[in-house]
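Can you keep this structure in mind? I'll have questions shortly.
With one protein chain removed, the remaining protein chains of the complex are shown where they sit.
Chain IDs A, B and C follow the sequence of writing; residue 1 opens each chain.
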Amino acid sequence: MSGNTTGVLFRVTTWGESHGPALGAVIDGCPPLMELAAADIQTELERRKPGQAKASSPRKEGDRVEILAGIFEGKTTGTPISLIIWNRDVRSGDYDALRNVFRPGHGDYTYVQKYSIRDHRGGGRASGRETAARVAAGAVARKILAREGIMVRAYTLALGGVRAETGIIAEARQNRFNCPDPVAAVKMEAALKKAQKAGDTLGGIVEIIVQGCPAGLGAPVFDKLDADLAKALMGVGTVKGVEIGPGFAAAGMTGSQCNDPLLPSGFAANHAGGILAGIASGQDLVIRAACKPIPSVAREQDTVDVNGKPVKLTIGGRHDVSVIPRILPVCEAMVCLVLVDHLLRQRAIVGFLSG
Amino acid sequence: MSGNTTGVLFRVTTWGESHGPALGAVIDGCPPLMELAAADIQTELERRKPGQAKASSPRKEGDRVEILAGIFEGKTTGTPISLIIWNRDVRSGDYDALRNVFRPGHGDYTYVQKYSIRDHRGGGRASGRETAARVAAGAVARKILAREGIMVRAYTLALGGVRAETGIIAEARQNRFNCPDPVAAVKMEAALKKAQKAGDTLGGIVEIIVQGCPAGLGAPVFDKLDADLAKALMGVGTVKGVEIGPGFAAAGMTGSQCNDPLLPSGFAANHAGGILAGIASGQDLVIRAACKPIPSVAREQDTVDVNGKPVKLTIGGRHDVSVIPRILPVCEAMVCLVLVDHLLRQRAIVGFLSG
Amino acid sequence: MSGNTTGVLFRVTTWGESHGPALGAVIDGCPPLMELAAADIQTELERRKPGQAKASSPRKEGDRVEILAGIFEGKTTGTPISLIIWNRDVRSGDYDALRNVFRPGHGDYTYVQKYSIRDHRGGGRASGRETAARVAAGAVARKILAREGIMVRAYTLALGGVRAETGIIAEARQNRFNCPDPVAAVKMEAALKKAQKAGDTLGGIVEIIVQGCPAGLGAPVFDKLDADLAKALMGVGTVKGVEIGPGFAAAGMTGSQCNDPLLPSGFAANHAGGILAGIASGQDLVIRAACKPIPSVAREQDTVDVNGKPVKLTIGGRHDVSVIPRILPVCEAMVCLVLVDHLLRQRAIVGFLSG
Partner (left out) sequence: MSGNTTGVLFRVTTWGESHGPALGAVIDGCPPLMELAAADIQTELERRKPGQAKASSPRKEGDRVEILAGIFEGKTTGTPISLIIWNRDVRSGDYDALRNVFRPGHGDYTYVQKYSIRDHRGGGRASGRETAARVAAGAVARKILAREGIMVRAYTLALGGVRAETGIIAEARQNRFNCPDPVAAVKMEAALKKAQKAGDTLGGIVEIIVQGCPAGLGAPVFDKLDADLAKALMGVGTVKGVEIGPGFAAAGMTGSQCNDPLLPSGFAANHAGGILAGIASGQDLVIRAACKPIPSVAREQDTVDVNGKPVKLTIGGRHDVSVIPRILPVCEAMVCLVLVDHLLRQRAIVGFLSG
């Protein structure tokens, strides 16, 4: 068990390396009778692919997803859905120089510590490409959620130190960062260009808003809804921090500031971020994920080889300047997977709720 | 499955309500032949109990743990360890007024949404008392880790807006906050008193340092070591944010700042917080958890009753002003549980690592 | 993970040794709002206890179950139900002679092989007493099933080579073996007496009939309903074989004999034993479990001690002549646990079945 499966009832297993023949996902537990076509999934993959953004890697992934099982005459059957994305435009030779060297900030060193073997081509299993399978599986989860009126949207809150200050989420998709603050978006663009010229990379913060999440989803102890969301997002390679609602700001608040009074019309505020005691309150879920800068900088770096000898390393190949905006659909996918799983878990007891 | 179990190989299941007869934990998967006595666990429970700190609740929990199974002649046998803590000094009558009212900031409302029934006495299962069982189980995990040279320590990084600026961890236990900055500790004390007078409560930030964590622990995709740590800590009721290493600060860094160069002598820095690609690097693990202020303020609050009628609520009873410092051993316990589980998981493949 | 938990959504964890202070079960996932009292569970424990049957062990277990968590004002809350049964009338001294000796047919030798340590008192965790916790948990499952009109009943099909040939299940409870064939029951009684005089023990076969099991329960591949039933029953220490429907007899049938034609009025026969492709058909489930004779015979046996030295062993203490009839409620309990789990699993998707 290397932990490549997530979920209790809606279980997703992913597989595949950056430069292997393909990568994919198996979904076990998708409810039957839902219309599902490859095009539903392809739409989400397009949002993740590099071609869309100037600051993104020029490698043309051109991912095409195929559904190999679990669908009959356009509908899910309740049996496992198998998704495959073939790797194309793979130039493993680009990575020959990295075979015996540990890239700083990557998993090269820790993979060898864990497994005593490493597929060095493009990061192997540790590549960001692995998230394509998550996005594919997340697209199926998203369709289920949509039927229940649950909408998951991520936008860029910060990039390279520039933070969105104002803006309406509805306007977010008008710029390529999906940033609700158009002024900040312009500054983010500039920050990216500057970093690229400097051979450097940038981090950022993603905010995910869930609308329509029914009250009652979640569980009170270890499998709290926020706990599962935190795991899901921290399980994305680039993420170093996760917050719910005010998050770290809550640490500086008083109880009377942070509590959300209940009124006959509903909650007076949402400092809970939509989750109380691990269970959804019916308000919007508000989740943030901090992304570190991509470790593949274009500058020379100090490192060692597999024998511990010092090496001056300059990474070639094709790399993004920031995981933003490509990480947005990945974060959405992870949130969708968690929500569907808890939706099904709650369904199991709904029939008993009238005693 | 309400998610009251955590872990894959070292599995801990907790049970019990604040005002029921007892609470407890069952540990399945503890390795055999380890010396274990109730006193090993009692030590950790003492650190969590209210009596130690002025700002803590005056309810005398006086928790005494008993081991009901899994030990033979002072040693673990490999079979389930059952721990029980009897509830004493329980005054359920204190809570009669809360039977039909939803306390803001608590799980009262969401429990009813989820289960259509709620044990209102002291928060029932949602009470902070539930963490006593976690601390008890964590004490067993801690003993296993100690045998492997792994040490887990939490200290107070911030409380009520006061943040530790300097200090050595080794000095931390010289004040009741276990704060490494003695000047900050004095200010924290003052902030607590002020909040108490104002009938209010405070949040804070806990930092957990793990020393001696062997490289290779963890897993690369969904069950990343940091993902499991994030889930474990976000699964503590009070926590609203989790960071690894620089956490949210990483979002503002460049790749050349954030990468940790490798030198023949080891890593030149620890911006990874000890985890790369979900796998421990052998450096210290650095983890932070943001705790919200306790919702049971002594001030009048607006809320509604179970029929949606508006209510002016003043919570009586005995309550802490902050979860700090009592939350420190809880955070340590959760980290210990995750580490032992991944330690055992890695053990399963160690024998194969030479091919 | 030593495998002391069973179930996906209705999860039961048991703990406790024969001669420890207590044993118990934690049920996580019981639906809320169901009336539940200790008396509901006690009824089932009485059926398992030794005092009822002459051929059973004269040790007075006098098990009294207590509910320590998960109930509020007489109803389940959805949080973990903790059940405890204190061990009384424990005479560990009876077992001193067995400390360093491996009893043939018991788990003494294999426990040492697995754990390098063994609680020799009464078999420790391997004792049949462990099944008391299963029966207690099963009683909760049985209550849930009863609400859904599902009834689980075990009877004695064979004992000591005597096999029930005729009889109606409704009459089964008129003899202490719960054997539907009154003539066979008399012969079974004689066989037991004869074996007891000879210092020997007997095996037997239990048949379990489930009425009212809704069509659709189960899953088609690894978690087939019959697969989970087989695991549950083979997980009882005494069981060496499990059959569904005709079982081993099916191996000698032709397809045209074994197939159950479908008629507008339903299935024309039940050679499937109520399960097709791992999913319940709506007919009665028919399950059989073969129980080996109790290994604690009163005769001298050859064995070795922990140093491999030969020993002539005569086991003292108080022992049953057969696990029948005490095993009947244990088998029922295991079947109940499996059915509730699959019931909840199916509930999770029911809301989607209309597309």
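Methods note: a residue touches a chain if its C-beta (ideal position, glycine included) is under 8 Å from a C-beta of that chain, and two chains touch if they have at least 3 such contacts.
Keep in mind the model is a prediction, meaning the values are calculated, not measured.
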_Contact partner of the left-out chain, one of A:50, A:78, A:180 or A:237_ = A:78
*Option touching the unshown chain, where A:4, A:156, A:175 or A:281 are the choices*: A:4
*At which residues does chain B meet the chain that is not included here?*
8-9, 31-34, 75, 78-79, 220, 344-345, 347-355
_Touching residues of chain C against the unshown chain: what are they?_
1-6, 8, 14, 102, 104-107, 109-111, 113-116, 125-126, 130, 158, 160-161, 195, 198, 200-205, 215-224, 226-235, 237, 240-264, 268, 272-273, 275-282, 290-297, 299, 301-304, 308-310, 345-346, 349, 353-355
*Those residues of chain A which, in the complete complex, touch the missing chain*: 1-5, 7-11, 13-17, 20-24, 26, 28-29, 32-33, 66, 68-70, 72, 75-82, 84, 114-119, 124-125
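The criterion applied here is as follows: only the chains that are shown with their structure count from here on.
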*asked:* With centres defined by CA atoms only, which chain is the most remote from chain C?
replied: A
*Between chain A and chain B, tell me the centre distance in angstrom, where each centre is the average of that chain's C-alpha atoms.*
26
*Chain centre separation (chain A, chain C; CA means) in Å*: 45
*Which residues of chain C are in contact with two or more other chains?*
8-9, 32-33, 75, 78-79
